[in-house]
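Dropping the structure in here first, questions after.
A protein chain is absent from this complex, but the other protein chains hold their places.
Chain nomenclature is as follows: A and B, assigned in order of appearance, with residue numbering initiated at 1 for each chain independently.
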Amino acid sequence: MTESNVLLEIKDLSVEYLSDGKTVHAVNGVDLCLKRGRTLGLVGETGAGKTSICRSILRILPDVGAEITSGEILMEGKDLLHLKEEEMQKIRGKNISMIFQDPMTALNPVERVGDQIAEVIELHQEQGNHEDAVRRAKEMLEIVGIPGERYYDYPHQFSGGMKQRVVIAIALACSPQLLLADEPTTALDVTIQAQVLDLIEDLQKQYETSMLLVTHDMGVVAQVCDEVAVIYAGTIVEYGTKEQIFDHPSHPYTIGLFGAIPSMSEDEMWLHPIDGMPPDPTDLPAGCPFSPRCPYASEACRKDRIQPAVTPDGHMCRCIRIEQSKKGEH
Amino acid sequence: MTTGTVKKQNKVLEVLKRMSRNKLAMAGLVIFTAEILLAVLAPVIAPYGFAEMDYTAMQTGPSAAHWFGTDEMGRDILSRLLYGSRYSLSVGLIAILLNTALGMVIGAAAGFFGGWVDNLIMRFLDVIQSLPAMLLTIVISAVLGPGYFNTILALSINGIPGKARMLRAQILKERNAEYIEASESINCSRFRTIFRHLIPNCFSPLIVQSTMGVATIITTMAGLSFIGLGVQPPTPEWGAMLSGSRQFIRNSPYMVIFPGLAIAVTVLALNLLGDGLRDALDPKLKR
Partner (left out) sequence: MTQPLIEVRHLKKYFPVNGGTLHAVDDVSFTIEKGKTLGVVGESGCGKSTLGRTLIHLQESTDGQILLDGKDVTKVRKKELKAVREKMQIIFQDPYSSIDPRFSIDETIKEPLIVSGRYSRKEMVQRAEELMELVGIDERLRRAYPHELDGGRRQRVGIARALALEPDFIVCDEPVSALDVSIQAQVLNLLKKLQIERGLTYMFITHDMSVVRHISDDICVMYLGQMVEKCASKELFRNPLHPYTRALLSAIPSTDIHHRQERIRLKGEITSPVDPEPGCRFAARCPFAQEKCHAPQHQINASDGHFVTCCRVHEINA
């Protein structure tokens, strides 16, 4: 892995929220690395800290009560967390853009969809006038498969899938280097989801955009991502290439996650859920956050923060059983 | 049935307990209770009668004999405020409860049933709201004639459309929530659905508006007294005291300040109380 190939590197990122006088530990020491033109899937359940990571990258965490307590976010070697707000504004939309989960609320209902695309282009284009921006916006609509003449329509005249495609058009209008997609297809139907995923993939290839895809759907990950990071209670518990994670899931949480999905090929009377509930983010367990639900948890798991270990096939897994099984072999 | 009443009491206790943790609400409760006590005990604690004139001290500022000063006829302002509170507080409170209750029922009916019921109610409210508020109060008061309950009735009409509209808007928002459908699926009657599920989830903004409304009612009452429809002189009443002393504001500002302060303190206390009550009734804010 050469240094120049890396677009985005997140080192030891921690985010806390203050809620009702209690500290919510949303993200706890996350390391991630995204190469140019690749897609990293960030998989986890509700409240695992996925969205907080995206918002930290764009620096759009809520002003009140949210704080990045440690870490750096390096984009091409520059730490985004130390940029001035004006510099950040230039980066948002141009170098990094985000697709939000809900296409129904991401668009302004009283503005023509075309104008919403043109607005972003105009904001970031170095030369050219309004007409150029409009022309480019129409092009973008065509690219995402919507006829250019619908430029003058309002969001309510579009279906959910079309709205999400408009959102994608806005996100890709300035050919960003990094696309943050926060559950981009969760609100869509399966057939529409397939269309949108195809579109994102095609456009990504065309523009060599890197993507951080946040999702809870293992199927979407399998289809779109190159690398996968599994996040649980604000901690990356397993991180590797898609093949490594899907073929050799090593963390008990990842294994449990795969086991809980109803199989499409086998008939089984009972599913295998993970017992218990995710931990309270204001009161995380001392050691491994998954230890209260883990069938293999031992005393050692509950003591200290678990250090990352390398599995036999070479991917990262935060579980003491990896080291133990290695020792056992020798 | 005994367990039922015990449980109801528990619920009331629970709400009170939650409210007791809110210091501002408790301050409001204390002030308001004190005001009511003062009103009840007015004949005992007032230093003078409300119509008693002191010819030696006419329109004088606060002094040892007259703490809040005297008005242009030499009547003790403190005593008049104490006696006046009996009228102002009771009319204000009853009128606001009446118009909130009526507004709630009308708004709930319009919001829940929709269609022609909604249309009929809303157009009727439009008519009421298109008339100037004061004029309407005067007309109703004139038709009904002076008197305690007639005044209350006349004063409560004006607030109804606003409250009904507010509740209707809330209900339209809540009506499609799945828990309303769920209540229907378990055979709840419409009455139960509206009063046990819908209104409790909709009336929070109304509480705040109602506490603010008390001030409006007290001052409107002054207008009625002024044209001889409300309470008759020399019976004191806060609003009338306030508006009557307007002309003396340059030379004797205390004549305006004390009645104004009485109204302001009452509204503040009710407002704090209302805010606290709203929070205490909402289990989401329970700690």
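Just so it is clear, a contact is a pair of C-beta atoms (placed from the backbone, for glycine too) under 8 Å apart; a residue touches a chain by one contact, two chains touch by 3 or more.
Just so we're clear, the structure is a prediction, and the values are computed from it rather than from any experiment.
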Option from A:Ile192, A:Leu284 or A:Val310 whose C-beta touches the chain left out: A:Ile192
From the listed residues A:Asn108, A:Ser175 or A:Ser263, report the one that touches the chain absent from this view. A:Ser263
Considering the complete complex, identify which of A:Gln125, A:Gln223, A:Thr282 or A:Ser325 is in touch with the unshown chain. A:Gln223
Full-complex contact with the absent chain, from B:Leu37, B:Ala177 or B:Ala264: B:Ala177
Against the hidden chain, chain B presents residues 1, 3-4, 177-179, 181-189, 192, 197, 200-201, 281-284, 286
I need the residue numbers on chain A that touch the omitted chain, in ascending order. 45-46, 159-162, 189-195, 197-198, 216-220, 222-223, 242-243, 246-247, 256-258, 260-264, 267-275, 277-278
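Simple rule for what comes next: only the chains that are shown with their structure count from here on.
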Separation of chain A from chain B, taking each centre as the mean of its C-alpha atoms, in whole Å: 53
